[in-house]
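A protein chain is absent from this complex, but the other protein chains hold their places.
Going by the order they are written in, the chains are A and B; count residues from 1 in each one.
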Amino acid sequence: MVNRPEIIVEARNLAYHYPGEEATSFPALSGINVAVYRGEYLALIGPNGSGKTTLLKLFNALLVPSDGEVRVEGVSTIDEVEIPRIRRICGMIFQNPDNQLVATTVEEDIAFGLENLALPSAEIRQRVGEVARMLNLEHLLQQPPHLLSGGEKQRVAIAGVLAMQPGCILMDEPTAMLDTASRRDVNDMVRMLRQNHNIAVVHVTHFPEEAAFAERVIVLNQGRLVRQGPPKAVLTDLSLLHSLGLQSTAASELAALLREDGFELPSQLLHNRELVDSLCSLELKS
Amino acid sequence: MFIGTEKLTYTYMSGTPFAATALNEVSFSLGKGEITLIIGPSGSGKSTLIQHLNGLLKPSSGRVYFKGQAIGSDKGELLRLRRRIGLVFQIPEEHFFSETIYDEIAFAPRNLGLAESEVRIRVKDALEKVGLRAEQLQYRHPFQLSAGQKRLVAVASVLSMNPEVLILDEPTAGLDPSHRRNLFALLDNLNRSGGLTVIISTHHLDDVVALAHSVFVLQGGRMVLAGPPSEIFTTREKLYDLGLSLPSVTEIMHSVKEKGLPVKTNIYTLAGARQEINRLKGRPGR
Partner (left out) sequence: MSRSITLGQYLPGESLIHRLNPRMKILALLLFLILLFSLKTYGGLTALFFIALGMIAVAKVPFRYFLRGLKPILYIVVFALIIYLFFTKGGVVLLRIGFITVESEGVREGIFVIARLFTLILFSLLVTLTTTPLSLTYGMSYFLKPLRYFGLPTEEVAMIMAIALRFIPTLMEESQRLMRAQVARGADFETGSIFRKAKSLVPLIVPLFVSAFRRADELALAMEARGYRLGARRTRMYEDLIAPRDWAVLSFILVLFSAALAFGL
């Protein structure tokens, strides 16, 4: 690679502790150094309480670092004046679809962020129309959000962020509360964003199958970054994952067990298809 | 029948243009000491059904049974019923109302009229069971927790009531793999040793199908499939049509079989899959 990819969000020596946190426990985050590059798909995994949500909130300037700094397109989040710009660049999607829709119709909700940017009305309408078409929400524009299904609510939330033309979307377990079909829907959408719009996605998830589709995986534990790398490396490091109480994909876990039993399976296997193909090529039929 | 419904129909906001029939003549029953799964796409009526089982919602028509008796509307009786049937709501935030985690978990035992010394023991015990450390957390506000921790506290707050029946509405959304397995192991354990009857609604089938005695599938407010797991998960097309998925391991076994290897598909755990694949090779698994 000739020119290095551009950094959108960067944390340097970042630490955060919630006010009133007891001195005995570890801080929510400490000593974090990490960068998010333009257009990349980054998965953030870690046990419950490891600091994933806290990190996203720091990226979006909803929290201010206790120590160190976060820079969004080079601007520190400590800088009050820059906060609107930072929030435009880094949109955020929360886990619970019910708590993030602010308006009384879908259309007004998608427009909310644009209104905050004080764009001209005509442009707001044009952009709302565009993202609604892209995310297949046109038929819902006049509905009140609370009558939508969970998956639809998450799509509206994503539309609201997307309309602001962000450089990076931060998603905090966007699929945790969704059923299989809606989860697939949202995941397809995330991939589409990356491919067609060059938007970086930071995706917090407890589903190893989702992390396996990322380009890079970051592992947090007790507020510290303990590992990062491509999924093929991180998600196949089962001893690390297991020691943190995490798991890899079912395919990868099963492959590891079978390798112990003497099956010759490739070492960096993550997806079901890969496992099934390699098993079949072992010619077990005979 | 221990718990069950007969032609249960429920309509939200009947008599308004927003009327929605969430359950349509649902009849089912389950036995004492069983672990039951209720699955179905979102909006299929799982939460609505569950809230009938401990009398929080009253049928528009039809009946709900507990221990062979129809649940009536006598207030004292309903109260006693709710103290024997514990319900963990789908969204943990819906569950909380206390100032500290300790009070949250102590609420149910205090309602039972237990002495504070006994309450203290129950709280500590419940926190330990779900895998949270009491001394670190118990005096925090329930909302000062990470998403997964909140869910565990919600479960603990019902466990402390020592119910005969425990109903959990999508209990694992947002839990990391080790807490998820820990929760299921706990339920399995309480079921085996204490005869606890467990009802779980979930979208995420990994680690739980192996424990279940029976599975009920809802769609559009109707009960469309019912039976033991081995029956429900043998044909995946039917589930796909309903917008549902299989446990990851079962999915892999189906794909392997499709490729022509003669494996059984009613397998829900990694250990089971390992054994089955080893069998092909003529070597018993460990």
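The rule we apply is simple: a contact is a pair of C-beta atoms (placed from the backbone, for glycine too) under 8 Å apart; a residue touches a chain by one contact, two chains touch by 3 or more.
Being a predicted model, the structure only gives us computed values, none of them experimental.
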{"item": "Displayed partners of the chain not shown (whole complex)", "value": "A, B"}
{"item": "Among A:S30, A:N60 or A:T205, the residue in touch with the chain that has been omitted", "value": "A:N60"}
{"item": "Residue among A:E107, A:E152 or A:D185 touching the omitted chain", "value": "A:E107"}
{"item": "Residue of B:R63, B:R83, B:H213 or B:K264 touching the missing chain in the full complex", "value": "B:R83"}
{"item": "Contact residue for the chain not shown (choose from B:L145, B:V158 or B:L211)", "value": "B:V158"}
{"item": "Sites on subunit B contacted by the missing partner chain, in the whole complex", "value": "12-13, 16-18, 54, 56, 75-76, 78-79, 82-83, 86-87, 89, 91, 94-99, 107-108, 111-112, 143, 157-158, 161"}
{"item": "Interface with the undisplayed chain - residues on subunit A", "value": "60, 62, 83-84, 87-88, 91-92, 94, 98-105, 107-108, 111-121, 124-125, 128, 142, 144, 146-147, 160-161, 164"}
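Just so we're on the same page, only the chains that are shown with their structure count from here on.
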{"item": "Centroid spacing, where centroids are CA-atom means, of subunit A and subunit B in whole angstrom", "value": "28"}
{"item": "Subunit A partner contacts - residues on subunit B that touch it in the complex", "value": "18, 41-43, 91, 93, 136, 144-149, 152, 170, 173-179, 203, 206, 243-245, 248-249, 251-252, 255-256, 259-262, 270-271, 273-274, 277-278, 280-281, 283, 285-286"}
{"item": "Contacting residues of subunit A [partner subunit B, same complex]", "value": "18, 22, 24-25, 46-50, 53, 95-96, 98, 147, 149-151, 172-173, 176-183, 206, 208-209, 245-247, 249-251, 253-254, 257-258, 261-263, 272-273, 275-276, 279-280, 284-285"}
